[in-house]
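A single protein chain has been omitted from the complex, and every remaining protein chain is retained in its original position.
Right, subunit A next:
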Amino acid sequence: MVAIRNEKCLVNSMVLLRLFIGWHFLYEGIIKLYNPDWTSYGYLASAQGPFRPFFIWMTNDSMIGMADWGNKIALVFVGLTLLLGIFEKWGAIVGALLLALYYLAHPSFPWVDQLNVEGSYWFVNKNLIELVACVVIYQMPTSRYFGLQRIFSKKEVMTHTK
């Protein structure tokens, strides 16, 4: 299908992409984890676009605690899997889902008010791009090359050959 001229270079670039996305998620998660005052309330309450009612529903008293913790745990999970290189496929899926939620809460549709955004976007914004990057990571896992998975799979191979 595609001819890859330098496979090594591609794998290294993929590792870099995975590490940077993991880095970004982990930092976002840690910042929220260590700040007891953080809440997703404002982000959800100001949601725009067709799914607004769903996000508003998440702000009610019984949901908001779950939304906050779910977000924190998911961010850290994605961060750890991608940075450490283990269960990276799961990390990529959760990451893509999170980003889809972020995108849908404040979609860059031209007919929707753009609240608190830096930069200018028309349908495609940075969340959407990072989402696609997660999909690529899912397609091209690299943890057997760089990551804990390398150690585990080696062990497996070693025990098998024994």
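The criterion applied here is as follows: a contact is a pair of C-beta atoms (placed from the backbone, for glycine too) under 8 Å apart; a residue touches a chain by one contact, two chains touch by 3 or more; residues count from 1.
The criterion applied here is as follows: contacts and distances are computed from a predicted model.
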Chain not present in the shown complex, as UniProt names it (candidates "Zinc-dependent alcohol dehydrogenase", "Chromosome partitioning protein", "Gfo/Idh/MocA family oxidoreductase" or "Branched-chain amino acid ABC transporter permease"): "Gfo/Idh/MocA family oxidoreductase"
Listed residues A:Ser13, A:Asn35 or A:Gln139, member touching the removed chain: A:Asn35
Residues belonging to subunit A that touch the chain removed from view: 19, 22-23, 26-27, 29-31, 33-35, 39, 41, 45, 59, 61, 64, 79-80, 83-85, 145-151, 154, 157-158, 161
